[in-house]
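After the structure tokens below, expect a handful of questions from me.
Only a part of the assembly is drawn; its chains keep their places, and the rest are absent.
Going by the order they are written in, the chains are A, B and C; count residues from 1 in each one.
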Amino acid sequence: MQSTILHISHAQCQKGGEPLFAPVDLVLQPGEMAVVAGNNGSGKTTLLEAVAGLGSFCQGGIHFAPDNNRDSWLQHSHYIGHSLGNKASLTCLENLHFAATINGIRTNEQQLSDGLAQVGLHGYEYHYANDLSAGQKKRLSLSRLLLLNKTFWLLDEPFVNLDQTGCDWLFDCISKHISQGGAALLTAHDNKRIHQQADHFIQLQRP
Amino acid sequence: MNKIVKFYHEMGSPPSFYRITGHWLKPLLILALLLTVYGLIDGLFFAPPDYQQGDSYRIMFVHVPAAWMSMFIYFIIGVSGIIAFVWRMKVAEAVMMASAPIGALFTALTLLTGMLWGKPMWGTYWDWDARMTSELILLFLYIGVMGIYSAYDDDPRKAARLAALVAIIGLINLPIIRYSVEWWTSIHQGASISIMGGNSGIKEWSMLRPLLVMALATKFYYLYSMLHRARSYLLRTEQNKSWVSKQFIEN
Amino acid sequence: MRFWILLQRDVLVAWRKKSNIYQPLVFQLLIVTMFPLGLGAGAQTLQKIAPAVVWILALISTLITLENIFKDDYEDGSLALYTLSGMSLPVAVIAKAAAHWLTTGLPVIIFAPVIAVLLHLPASAYGILMLSLLIATPIFSLLGTVGSALIMNLKNGGMLLSVLIMPLLAPVLIFGAGAVLETTLGNTPVGHITLLAGCFVLSLTLAPLAAAAAIKVNLE
């Protein structure tokens, strides 16, 4: 993993013409975790999407060191939002295979099966994503994180729909990623533990 | 020269565009009205009847200027679309979206008057000749631009950018349509449409005069209506900028 | 590699729902059978309108599948997967168009002779019918990606899409049906086919750029 650094400087997003939150600043380095908090509707999702590259800022913006290159940022980050990015009519294995290949990673079936087993989807390799339960769908999308080996994880409510073991696993997984020099920017209403672990804590406030 | 550059820059910024064009509205409207009244009276009462078509040709004084405008305005939309898309100029967006309904209106008017004219001339309201067909497709292009804009009504900036994209695509496509349709009918049809054989038919000044006056009147009307719409478009999309609230305090 | 995996995935998704592939054909068949019913006329009229009807059917049955080229991906979030993967957007667009053509255009071409027989198209025109469809259906798919990218985050964009791309398709229709018509009349269709090929080249170069631009704007 490379030493890219994410600078969010004085950034604001808007919806329907009005800024959602007071300007946000953050410098996120590999090895750090940042949590974005705020009430429902305070703009967490909007902010995360803009950082990921799926939206835009109305004020300020983001900057990636060393070179402010969008492509290299895309190569180092992975976003999992409210819509999970699974194709309903593909099997779990096929979904994961696609995600890996489109990100330029060659895998064999064994690696993919292992990836699924890690998120508790052992035995579901040939199930269609459509036939999974809510929590299993979430697990399938989270399995991408481990395989893709990106530095920056942008996770919008990753704990939602996971059961107790699932939450614990994800928590450990994120901690391990951070300790290995990864970085994460996430939101989580339902997991106070991760709020305490965060190196940076961004509370979105009314502008 | 400096003055022109300055003017250009001023027209590019919404507040000064709003301020400057505010002075133009009234004269434009008056000119348009006067010319229309004159053109219509001249065309309907003073121009001599056509030796072939009798009085029914007088619909031409609406039809032909409207047809010209329908194409002219699409050109404007395409050009301002390019400016809006490449340089993200708000004023260009405003001009583009303000022009679209007017252009669609003129296109519809052309179609309507053409149809009304076609009945006495060819005994049918509609025939699939090249001009009519391409005019109809032009109407679709207008509807496309307006449709995509109104579909994204919750985000005007995005809507305008997408509409600009559609307008640009249409601009590239317009000559292709024109050509292909012309070419298509010229193979299988011919005689029945030679009536519309270009300006060569109108030689008399007393017939040409009202036509030119009406052409001018429609231009002024377009300018008036477009500026009017563009101004309110800017007010709407910039409503929380300071210059807009200042505008309201002044009035 | 990215191009291929995207293409492969899309074909696979379409293949999973085989109905996607065979139902446009059944749809065509149904409308074709309706024509004589509604016409109440004999082979004479049918034969005259056959080139137009075959073509319009091919057009309609691709038209109604265009909407979902990007919409599905947008809704289930998998669009983000490939737009944020750093893959070149125009390349992604071409992959999507190719997959769309393989799953809708190709079946239509293969099925065209059946429709042609049902409509009493002269046998001499079959070859040129297939050829013109072969050139034109990729154009539908390419232009379709532009329309689909424009409307991908609209709830009910299908109709708007038809309006947006119909003017683009009109020349294709004129040249394509024209080629078949000329052949049935005993003339040479070379001129029409050449123009059709021109349209293909034009849309292959411009459509991916336009669609990519539309996606970018939509994701802003």
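Assume a contact is a pair of C-beta atoms (placed from the backbone, for glycine too) under 8 Å apart; a residue touches a chain by one contact, two chains touch by 3 or more.
All of these numbers come straight from a predicted model, not from anything done at the bench.
Written in terms of the labels on the displayed chains, the full complex in this file has the makeup A x2, B x1, C x2.
The rule we apply is simple: only the chains that are shown with their structure count from here on.
The most central chain, judged by the distance from its Cα centroid to the centroid of all protein Cα atoms shown, is C. With chains reduced to the mean position of their C-alpha atoms, the one farthest from subunit C is A.
Averaged Cα coordinates give subunit A a centre that lies 49 Å from the centre of subunit B. In whole angstrom, the spacing between the mean C-alpha positions of subunit B and subunit C is 32.
With centres taken as mean Cα positions, subunit C sits 37 Å from subunit A. Residue positions of subunit B touching 2 or more other chains: none. Shared contact sites, meaning residues of subunit A that touch two or more other chains, are absent. By the touch criterion given at the top, residues 146, 150-151, 154, 157, 160, 163-164, 166-168, 170-171, 174-175, 178, 195, 199, 206, 210, 213-214, 217-218, 220 of subunit C touch subunit B in their complex.
Taken in their complex, subunit A has these residues touching subunit B: 16-18. Across the complex, subunit A meets subunit C through its residues 52-56, 71, 74-75, 77-79, 81-90, 94, 97-99, 101-104.
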